[in-house]
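The following block contains the structure, expressed as structure tokens.
Every protein chain but one is kept in place in this view of the complex.
For chain A:
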């Protein structure tokens, strides 16, 4: 019986570990397999200086391209191309193969061109390439042609993705309105345009976490809303949100029946959760038609978008730190570090008040037991098997939960502000319990001690199980960290983390089983355990603080404010729960009610708009961030400018914004008079704004100055605005 049990325990242990070790290679095979050709060889093109196209290939590891098989052609004969300047590749000579030259990893090449049409604003290039996979399966792809469309510089057009901030916004605005009139001419001349000319696609970053997509079509062409697919290539941790489509036109055609379409131009804000990326490669697939004419096949365009650092916008709550949003931090840690942490965490669990008494009692019985060393080994193994099995079950349950959640589109990640909020609550509750504000699972720990009294191998096995289950109030923080990791990591590494955590928990007993002398090293339970527990509360608080910072990047100051209020309410509720433990029912009801109230802010966090969304409302108004250079430029152009100096902490500014500046009337006024709304944010010290304030004899904000048409001198407005004052001043300036 004992032998049988020992064998099965051993078998189980090895099987579990073998599973963990074998899962990654198998899964890696599955994931890698063979890449689709467009992922194996990614190519982008860009014109930085007129006359030269820069081409860049990114070649996936274990793939290569043949130098002699790379060629480029300008589509439609729009340009004469020079010869492609490729760098030296890896040269190989083989008696059978002859001379070949291949490229791995990346290629940078240049291609001179001469335009046929001097006024062309875009250039479309067909780049043909051939390459192979150099590890098993060693195969070659059929010739692959990638069509790239570039915006040409020098005609007032901006190269997509090479500039950031608000001036670009105006730049592409100008560019595409020119395009629009051009296209209109073409459309009236009869035939349907080539897809590249009919559907122009651009994308820029308007804020660190918002992209603005723009489709421009000549008159009569339209774009389907629901046939558009957006994706990031080589995302580097970045993720796309849901595009915020404006209201479109309901339209009926023979090709796809009733659908929502857009004519002329459509601008779509697209939230993006950035990882470590400072630029993203956005791929858009879309379809559209010419009214009463042809429908185009699926068009695919790829644009490179540089993401500006967080300081580039004037939206409140975004700070410079946004540039490196920490959301996928759990993923960026190397697995080895995580495993070491898990092992350490598992070991630490042994010292927990709910585990150590159990362990000590078992260890003493093991050391003093008369069964002899062999039985001691069996018991240690049985215990370890019990612990590992429980952790494996927990891990598998979490993974199953995640898979189920993913299947139903339940984005359970750190990027979800509500999930971050829930984690903060859990960490805070655990921390408070460690600090002694509240005691969870007091009853459970007692059960655990009575169960240790059981003897026999099954007793040891179940002690292992129970060490996990019964000690859950203490193990939860370590579990919580593993859980957070499990939700972000691939399933096999998540399972590995859980098992290593279990190994850490089982290790002391396992070692004592084999080396009874180590038992003397086992600390005796005592008052120090309570101190340790209280000390361990602080790392939990720190983790909660870090998560609050994560939320700040997602939802700005408003979100963090809500979270902090919720945290205080939670502390209040937990404190009252502890006090009501020995009181009557009304007190307990009150505790429950407090807990419910504490959950309300959590539900509200979801509704707080992202800082990016706020920024985009500014962009809608055509707002321009204040810089002295920009102001000088606008005045030189003779454009009337309304300068608004404001700060988050300035109540008068907020009142003015609410009453006058954030109204439709003001927006209409700006539009009607062609006035540019320029806003300076003095929330943080800014020398340029300070100088401007000094110039207008003002020690602080708000300051409103209206600069008239044709570079006329500015007029300062009173610090409390009314709609009338603003209207008169702006109308006068625009005359």
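What we mean here is this: a contact is a pair of C-beta atoms (placed from the backbone, for glycine too) under 8 Å apart; a residue touches a chain by one contact, two chains touch by 3 or more; residues count from 1.
Convention: contacts and distances are computed from a predicted model.
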Among "ABC-2 type transport system ATP-binding protein", "TlpA family protein disulfide reductase", "Lipoprotein" or "Cytochrome b", UniProt-listed name of the chain not shown: "TlpA family protein disulfide reductase"
Among A:54, A:69, A:219 or A:654, the residue in touch with the chain that has been omitted: A:69
Residue among A:230, A:305, A:500 or A:598 that touches the chain left out of view: A:500
Contact with the hidden chain (one of A:57, A:141 or A:462): A:141
Residue, one of A:71, A:110, A:130 or A:300, that touches the chain absent here: A:130
Footprint left on chain A by the chain that the document does not show: 10, 13-14, 17-18, 20-25, 28-30, 32-34, 36-37, 66, 68-69, 96-97, 100, 130, 132, 135-142, 334-336, 339, 372-374, 377, 380-381, 492-493, 496, 500, 503, 510, 513-515
